[in-house]
Structures are given as structure tokens and as C-alpha cells.
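First the structure, which I've put down as C-alpha cells, then a few questions once you've had a look.
Here the complex is missing a single protein chain, while all its other protein chains stay put.
All chains are identified by letter, namely A and B, in their written order; residue positions are counted from 1 within each chain.
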Amino acid sequence: MNFVRTQMLPPQSPPVTERGAVKWLRENLFSGPLNTILTVLAVLTVYYLLSMALPWLLHGVWTANSLTECRTIIAANYGPDAIGACWAVIHARWYQFIFGFYPPEAYWRPILDFGLMFVAMTPLLFADNPRSAIKLVGVVAVLTVIGLSLAQGPLWLLALCTALMAGCFFLVLQSPARLLPVTLLYPFATIWLLWGGSIWGPVMMMAGFGVLAIVYSLLSTRIGVVMATAAGFVAACIWWLALDGAVAAALQSLIPLAIQSVPSDKFGGFVLSFLIGVSSIAISLPIGVLLALGRQSDMLLIKSLSVAFIEFVRGVPLITMLFTASLLLQYFLPPQVQFDLILRVVILVTFFSAAYNAEVIRGGLAALPKGQFEAADALGLDYWQAQRLIIMPQALKVSIPGIVSTFIGLFKDTTLVTFVGLAEPLRGITTIVRADIYWKGIYWEPYLFVGAIFFAACYGMSRYSLYLERKLMTDHR
Amino acid sequence: MAEPAMTNPADMSVSDEVAVQITAMNKWYGTFHVLRDINMTVQKGERIVVCGPSGSGKSTLIRCNNRLEEHQQGQIIVDGTELTNDVKNIDKVRSEVGMVFQHFNLFPHLTILENLTLAPIWVRKIPKREAEETAMYFLGKVKIPEQAHKFPGQLSGGQQQRVAIARSLCMKPRIMLFDEPTSALDPEMIKEVLDTMIDLAKDGMTMICVTHEMGFAQAVANRVIFMDQGQIVEQNEPKEFFNNPKSDRTKLFLSQILGH
Partner (left out) sequence: MAIASDLPKPQFRFGMLIYDTRYRTITIQVIVLILALIFAGWLVDNVRTNLALKGKDIDFSFLFRRAGYDIGQHLIPYNNDMSHGRAAIVGLLNTLVVAVIGCILSTILGVFLGVLRLSHNWIVSRLIGVYVEIFRNVPLILWMILVATVLVESRPQPKDFKVVDGVSQASMMLWDSVAITNRSSNVPLPLLDHPLPALGSDSFPINTSLLFIFALFAGSIYVNRLILRRAKAVQEATGLRPVTWWQSILVLAGPTLAALFAMGFHLEYPVFKGFNFQGGIQFDHAFTALTIALTLYYAAVTAEIVRSGIQAISRGQSEASFALGLRPGITTRLVILPQALRVILPPMISQFLSLTKDTSLGIAVSYLDLRGTLGGITLNQTGRELECMLLMMLIYLIISLLISSVMNVYNASVKLKER
């Protein structure tokens, strides 16, 4: 049978049972008896939850001066038995949940610092994606300026900060890599902005790294990379221990440049959570890389030291690490060295996340094909060159989703610092607010508020990490 | 099978200088004796093809030449430098010897140009501009200069392998090692890689190739080495080797790979 089609058939729409809402309902909700029962149960669950929560949410009161006033208003509006949320407590105390006891006239400092954090991360995350970088910096700049204008502060300060953000935006327009100086300056800027005081302290701390860089560049060609780094590190330590303070004090008396100093016990709320979470994860990354390399090493001693550290830290609960920070760390330091509690907590949380990051990065290293190591060897690159130029750029890229997950876990775990007496938002600030005579007896609203912020931050980050994972899978490799 | 253009091996010069000298070399993986009493001399400008059934140790042998594998006994002298445990010697040999792998092993996070300039910049300490000029020259040689700013993943297998060859050439090596350069390629891409290798041979490069491309062996090799069970079983000029094999093992092997 020979057949030749002379006319091509145009596409036709499917029959009625195969399209529209009917098909969707039949396929997705009522495809069988079991499915129908499940659907009914699920609808009932949703109805039950909503019937409990909705009136409470809808009857919410936003302006009142105390819990009793809230209840009076609800009773007056919706009858004596009505329930309702007293959001007034959030309205009255939201700034404490965000800033802790930070002086209100200095709120611009954490806000600016938070905005700069994203700017500083841009060249690291979007080095090869200028469009996303421009978008991110643009949005962050606008939001930061809006945030700053809401905070109390003189107009010239707002203008200065706006100019700063505009400058960052201008730089990213040229190339994300132009923002790298911002990234390098950011840690010191954070210290200065958050704790305040003389600018010369952070500047001299930074100068220590300058000393390291100078010693390294002088010696690296002569005694090798590792030895030069070690020598530079020793020189920097000498600088920090012996000269740093004196030079900073001298410069301060010569050119006094200082902003209002804020002691650590004023820190609290989400500023504290972010400070601990972000600084720990940032400092822990290089340590994690070294630990991962150590664990992969074929030198028995180095391998066992790395394994011992990683397994020890991963084997004990974070809360014991925090108690170590508050009770024990002082025992292990010379008597004259006194770190404040936030710094001690950051150190221990850094150890904690370094161990977890080491395992994530080890996974990234294991995912690399052996050929990459061999090709680097065959080209004559030495160990550190191969790591820096070939291995780590690829391993870290694969590890980013895992590192983001570590950070999500860590960020949630910053709530535990309440048990060593720091005023984190979930339990620390809430306890303080609930101890207030006007708000005594309130419990759902502050927890829900803080929980919602945690949810938004963590959910956003986990979506981002999922997106990265998918992108890595489809990336041309 | 791709049929490379025939050239007369005698046209290409072979000097008396020794490029690689392997003497009484033995190697074990644990208790498994992979390489047994290897003796081999490669003159400068010579093109050697090593073949043999899988597991015969031919890849291991050429990977010993730049110490991707360590030998336990005997002596390997590459370009006048003996391969010992001395890191300086190893680094010297590796920067003098180019290597092309079966799976290309290009660096996927770098562009083609960056792949080519990486080692000259960091190992040879050549200024970036100069390294890029050299890189473009060799990309032209392997006939894909227009791909310089793409990433390896965007290229076909044949193109990637040619980039890998160019990457080795950028180090201006004295000797090139090829570890089954065409066996991971689709049939239609084998020819372009072999052509590149033939061009290289014409320029007088010293080459040691592990390959099953017998057409290539006949076209350019001065000598074919046949290995089995970690030993060199037979070596001869290609014409003699293919037309008049001496050993039974060689005959069997040749009948298997040329049989169809």
C-alpha cells in the first residue's frame, strides 16, 4: 500500500474531557477513592486551621499601649468572646527585635552595613554575570537609601550614604570585579560602623594585612609561597600585638576621626543574629578549605589532625560550643587577653561552621574528575598553584549550594546564643518584651513575628540554593 | 576508520640526541607487577606509537615519563633529567613534556584562551600579553582561533582535544605524550585530531603516542612498540611491524584490531 500525504493536517484542540478545569480536577484531586478521601481530609484540615487562625489574625489590633488595651478594643469591636492578635506589641517594639538596644540615633549604621554586605558579596557571587550583579546592587542601593531615610539622622549623612551607594552602583555598571575593593574593605568597615569609636583601630587592623602582603610579595619568589605566607603572618601578628594599638592611639590624637562608640552589650535582635551568622560563615570558609584539603592529604599527621578537629566539632552539640565560648575559652587564653562575649561566640561558631563547610567542600573536591588534578600536574603547576587556579575555583562553585545550606542552619542556630546571655530576637528580646508590665501575658505575636522573619530569610536562601543547584546541573561543563 | 594522508616517515628528521631513555624500569601497583623490565630509547624527533591490548600497561608506561606514575625500580631520563623523587627534577620534566589525555581534561571554568595561557603565565612566568599571542598562534595551528573566548563545554569533542594539544604546545615542550587521544571521540571527529597530530609530526616534534589508530601509526611513526602483560613484546618499523609481525601475540592482536 503506497500512500503519500498531499495536505498537512492542522493541529486541533483536544476533546472537552481532556482540557480545562474538569480534567485538572479529575486528574489531580478525584482520580480514585483513596485520592478523593485524601482530598476531603486535606480540605478539612485547611478549613480547621483557617477557622482557628483567621479570626485571630483578622481581629488583630495594631495600635494600643498594652495587652489589656488590645483586649478591650477586640472585645468592643467583635464581642466579648472574640479572639484577636495584639500586633500592637510589634508596632511598639519592632525596633528592639531588629536592633536590640542599639542607640536609635545610630540605627543608620547597621542599615548601611547591611546594604554594603550585599554589595560586598556581589563580585564573589556574580563575577561572571554582570546583569544580575547590576540588578542586585541597584535594588540593594535603593532599599538601603529608603531604609536610611526612615532612620533618624541628619540630612548630610543621608546624602553621604546615598552618594556611597550610588558610587557602588557606578562601579558595578562598569564591571562586578570593580567592587572587589569594597569586598576587601567591608570587614573593617563593619567593625567600625557597628562598634564605632576611632576609625584608626580598624584601619590599623587592616594595615596588619598590608604588612602581610608586603612581606609575602618580598619573600614569595625567594623562599616559596607557603614559607612566605607564614613569614607574612608572623610579621602581621607582631604588628597587631606590638604596634597596632600604639599607632592607632597616636593617629587618633593627631587626626581625631571617630563616631559614637557602641559597646557589645547594646547589640541584639536580628543585627546580632546576622552579625554572628555572616561573620562566622565568612571567616570559616578559608578554614574549611584548609581542613578539607588536610582531610584529603596523604600525610598521615595532617590528615589525622584535620579529621580529629572535624569529627570533634561535628560530634558535639552547638550549645556545648557556645557554653565553651562563655565559660571555658577564657581558660585557654593568656590571663591578660580579654575578649568580649560576642567575639568569643563568633570564634566558636566559626570553628563549628568551619567543620561543616570542610565536609561540604570535601564533597565538592570529590566531585571533581581525577583528570583535572592530572592535567594540572602534567602542565607543571605546583600543589598550591593547582589548588588555587584549577581545583578550588571548581570545587567551591559546586559547593555553594551546600555552603548556603550550612549558612541557613547556622543562621537558625544563632538563636541559641540566648542561652549564653546574648539578646537574640527569638527568645532573648521576646523574653525582655514579655517581661514588660504592659505586655505581660502575650506570647503568640512576638514569636510569630520573629518566626516569620526567620522563615522569609531561610526560605529565600534555600530557594536560591536550589536555583544554583539546578543551574550547576545544566551548566556547560 | 579515519585514513590520514600518507606521508613518508623518512622525510622527517631524526637526530642522534636521546630524548627519553628508560632502563630496566619496573613498576608495581601494590603487589601487581604492571611494568616489567622496560628498556626503551627515544631519539629526538622520533615518533613512537605504543599499542597493545587494554591492561597491558601502555598508558602507565607513558604516564611514567612525566611522573604522573612513580616507578619503583630502574631509571628514566627525560631530556637529560633523571626522574627521581626530587621535586625540582619533576617540575623541570613536567614543564618540558606536554601531555594530551584521553578525556582532554580541559579546565571547564576557564575560557579556551585562559586554558592555554595558564601554565605559561604561572609556570614559565611569561607576561600575559606574550602568552596570549603564543596561545593564539597555536590555536591557529590547530585551526580554531575563533573559539578562543568560549568555554570548553561549548566545543565539540574533537575541538576540545585540539585545544588540549594546543594547551600543551603553549609550554613549548620538547616531547609530547599522547594517551589514547582519540578513543573518547566520535568517529567523525577522529580525523581532525589525527590531522593535527600529523602536522605536529611534520614539524619534527618528538612524540610518544598510545593509540589504536593503525593508519596513523603507518603514516607517521618511526617505530611501533607492542606491549602485553606489562612487557615490551615487539618493536619495529611500522611497515615491518604490520606486514611481518614476529611474535604470536602481536599477530593475534593485529588480527583482532584489523580483522574487520
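Please note the rule applied: a residue touches a chain if its C-beta (ideal position, glycine included) is under 8 Å from a C-beta of that chain, and two chains touch if they have at least 3 such contacts.
Model, not experiment: these values are computed from the prediction.
Interface note: of A:314, A:388, A:440 or A:471, the residue touching the hidden chain in the full complex is A:314. When the missing chain is restored to the complex, the residue among A:323, A:438 or A:464 that touches it is A:323. Among A:220, A:296 or A:415, the one in contact with the hidden chain is A:415. Residue A:305 is the one among A:305, A:341, A:368 or A:432 that touches the chain not shown.
The chain not displayed touches chain A at residues 27-29, 31, 35, 38-39, 41-43, 45-46, 298-302, 305, 311-312, 314-320, 323-324, 327-328, 330-335, 408, 412-413, 415-416, 419, 426-427, 443-444, 447, 450-451, 454-455, 458-459, 462.
For chain B, the residues touching the chain absent from view are 23-24, 73-75, 84-88, 90.
Everything below uses one rule, namely that only the chains that are shown with their structure count from here on.
A straight line joining the Cα centres of chain A and chain B is 49 Å long.
Touching chain B in their complex are the following residues of chain A: 369, 371-372, 374-375, 377-382, 385, 389-390, 393-394, 397, 475-477.
Interface residues of chain B, counted against chain A in their complex, comprise 66, 68, 91, 94-95, 97-99, 101, 103-109, 118-119, 122-123, 151, 153-154, 167-168, 171.
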